[in-house]
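Beneath this line is the structure, given in structure tokens, with notes to follow.
The complex appears here without one of its protein chains, the remainder shown in place.
As written, the chains take the letters A and B, and residue 1 is the first residue of each chain.
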Amino acid sequence: MADQIIPYPGTFDAAGTANESTLLETLHSWVITVDHKKLGILYVIYSLFFLLIAGCEAICIRLQLVVPNNHFLDPAVFNRFFTMHGTTMVFLVGMPILFGFGNYLVPLMIGARDMAFPRLNAFSFWLTAFGGLLLYFSFVGGFGLYGMGSAPDVGWFAYAPLTARAFSPGHSTDYWALALIVSGFGTLGTAINIVATVISMRCKGMTLLRMPLFPWLMFVVSSLTLITITPLTAAQFMLLIDRYLGGHFFDTQAGGSATVWMHFFWIFGHPEVYVLVMPAFAIANEIIPVFSRKAIFGYAAMVAASVCIAFVSVSVWAHHMFTVGMTSASNAFFTLSTMLVGIPTGIKIFNWVATMWGGKIRFATPMLFCTAFLFQFLIAGLTGIMLSVSPLDWQLHNSYFVIAHFHYVLVGAIVMCIFAAIYYWYPKVTGRMLSEVLGKWHFWLFFIGFHICFDTMHILGFLGMPRSIYTYQADRGWTLINQIVSIGAFIQGIAVLIFVYNLIFSYFRGLPAGNDPWDAWTLEWSVPSPPPEYNFAIEPEVRSRRPLWDLKHPEDPDWRYER
Amino acid sequence: MSASSVLPIPHQAWQLPPRGTVGMVCLIIGESAIFTIFVVAYVFYIGKSLAGPTPREVLEVPWLNTICLLSSSFTIVRAEHAVANGLIKRFFTWLAVTIALGIIFLAGTADEWHKLIYQDGLTIHTNLFGTTFYSLVGLHATHVVIGLVMLLLVLIFTLFGKVSSEASGRFKVLALYWHFVDAVWVVVFTVVYILGR
Partner (left out) sequence: MTPYRDAQRAKRLSTSILATVTVLAPPVSVAQNASATRHINIFAPSSTPAIQINHLSMLVFGITGAIFVFVAVLLIFVIFRYRATGDESAEPPQVYGSNRIELAWTVIPVLIVIVLFLATARIIFAVQDPEEPRSALDVTVIGHQFWWEFRYPNLGIVTANELHVPVSSANHPSPTYLKLMSADVVHSFWVPQLAGKTDLIPNRVNQMWLDPLQTGVYLGQCAQFCGMQHANMLIRVYVDTPEQFETWVRNQQSPARVEPQVALGRHIFETQSCMNCHTIRGTAATGRFGPDLTHIMSRSTIASGIAPNNRATLVDWIKSPDHLKKGSLMPAMQLSDDKVEALVDYLSTLQ
């Protein structure tokens, strides 16, 4: 099992020897697969593809804003680009890539053969994929490519009544709603799958409190997703009823309410960002201990904090609505709940630092990204606390300060952890190591570009620059900072290109990885790289949270110390 | 290389909850969230219609429908017992009764809507009441239809002799969905016909 023929990972015949398939047979096997590993890889490749597209949209946005009254993009196109950038990054990059990691890793980490519902797994992936294609078809649907067709142009939050037939007569809103309804059902299917897998498919001896933190957090995230994505689906159905059946849910002329849309959207929108960030925590929970050579500090506290975050996160949504004129009591309530959700989040940061304390930290590329994540997530959380203070939010809401804050979370925390995860698990998936040299170039360029771009962006918020504007006046004093931000964006783009090159180059020329290149402790490192289709030849049986530590240190096993 | 523990541990059989039930419970949680949003919209817009028929004017409490649908929860439980004990004929009967009760419910809803549209002039675009009423009740009715289709499929399989007591676990999962549909009706009924009128 040690030598597999690359480049078709995972294809074996019954005797366990590698298959020599034709190209058509290989493609066919990928299209019809129900294997969680293949589906996980499909999710990740799909997401990386859309990461590049949405990244190009961002570069175009930054080019348009580099000087005042620029004519690089006309306003209609700019509005489509920022809408699509946000929508793509959240629904076609963030969600799929994180559920893709979950798909690949959860069964391996809990000693299972596959997910609970393999066919539902495949169905969910293709639903999500189709939703993304439908969304991007909007660029060419409608009026053709000129003017960017009917791509959504109402902001990723699609506030009513801008989305009503009266104010958005074309099909841009319809593409937005339909594509997301479809991919939302895909997400729901995967979430159900992960919950059922974690509850029903753990190997012998793996009680919930012996499960590694990655599957724990994916379980929490998937449970949260069940009640997060569904309000959006409901609201989008209501929007389509308004637009096509003459409904009045958000029709202010008939007594309907624009704020009802806002409430429904943010009841989805806020927990959604926790759905995006908690898999990043899950990744850090695996990588930081391995590279610090210590067990995670406070496992039970980490579990409790994650569950706490999931619960409290459904009570904070109206901090996106501090300016709509809610009563002072409501504003105070949501200020308090938002501050409270910062507490378990802070506890996690402390636990990670405590894990590194007293360790022997190896700064390979995955750990570089995770360390940057800690630093950046700290800042992101603190700017979040600033925004939770509703009077301050009355100034900073919908300004570039908010954009800086959420990009700090989405890029500085989540994307950094995604990079870390890819550097960490790529050897397991492909059997090859990614180049450390290219990895360090990728890291440092991205880190520098990130800080040039997003640190300075906060200042634009202080100077009164709102978001969603395709241009600005020369006398506002925003020009220089916008230029700095755009330069930072470019540097990040170059870093990502280096990363993509690394992914492809290492696939063919990377060092062979073996089963366990990082000297790690969870079950996925006990099988070959890449794993055989059935994952485990014999169902594992575990006695502690780090079964491989027990094997490697029989004189000092974990189960002696775990409570 | 296997990943067993250091020593074999004597322990009881490793029993985890069945994945079908867990999956269905998750689906129910997600669907409950969707229904909650529609219920919240309905409640928020009570009394806010600018014109057109009001609930008090046009709604009649659907007692027969409700009794039928809620009884079908009882009959499906009897069906579950029957198939668990291998009594397929009895299972067939209780299942058929369940389906019949569901069809009566749908027929009653169709009748009610016919009256509302043609006699009272209430449609989904008439006013806020119309929009929220048809959306909420229609969403529920859609779920009833889906449930009935699944139950009918099982009925047909039973007719062809494909169902035995081995299927009782899977039938339990389907029954769980049906109970959910009934529970949602209790909420919708209370909100629309009791509170809202």
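Keep in mind that, in the parts below, contacts are C-beta pairs under 8 Å (C-beta built on N, C-alpha and C of every residue); 3 or more make two chains touch, one makes a residue touch a chain.
All figures in this text were calculated on a predicted structure; none of them were measured in a lab.
Chemist: Counting contacts across the entire complex, name the shown chains the missing chain touches.
Modeler: Output: missing chain touches A.
Chemist: Would you indicate which residue among A:45, A:63, A:120 or A:361 is in contact with the undisplayed chain?
Modeler: Answer from the full complex: A:361 touches the omitted chain.
Chemist: Looking at the full complex, which residue from A:113, A:165, A:204 or A:294 touches the chain that isn't shown here?
Modeler: Considering all chains, including the one not shown, the answer is A:294.
Chemist: Where the complex has a chain not shown, which of A:200, A:252 or A:315 is the residue touching it?
Modeler: A:252
Chemist: Taking the full complex into account, find the residue in A:332, A:437 or A:500 that is in contact with the omitted chain.
Modeler: A:332
Chemist: Using the document's contact rule, name the residues of chain A that touch the chain not shown here.
Modeler: That gives, for chain A, the contact residues 74-76, 79, 154-155, 159-162, 167, 252-253, 255-259, 292-295, 297-301, 323-325, 327-328, 331-332, 335-336, 339-340, 342-343, 346-347, 349-351, 353-354, 356-363, 371, 374-375, 378-379, 382-383, 385-386, 389-399, 459, 462-464, 466-477, 479-481, 553, 556, 558, 561-562.
Definition applied: only the chains that are shown with their structure count from here on.
Chemist: As a quick test, compute the distance in whole Å between the mean CA positions of chain A and chain B.
Modeler: That pair's centroid distance is 34 Å.
Chemist: Which residues of chain A touch chain B in the complex?
Modeler: Residues 111, 116-117, 120, 188, 191-193, 195-197, 199-202, 204-205, 223, 226-227, 229-231, 233-235, 237-238, 241-242, 245-249, 254-257, 260, 264, 267, 515, 523, 526-527, 536-538, 540-543, 547-548, 550-551, 554, 557.
Chemist: Across the complex, what residues on chain B touch chain A?
Modeler: Where chain B meets chain A, its residues are 1-9, 11, 14, 16-19, 22-23, 26-27, 29-34, 36-38, 41, 44-45, 48-50, 123-125, 127-128, 131-132, 135.
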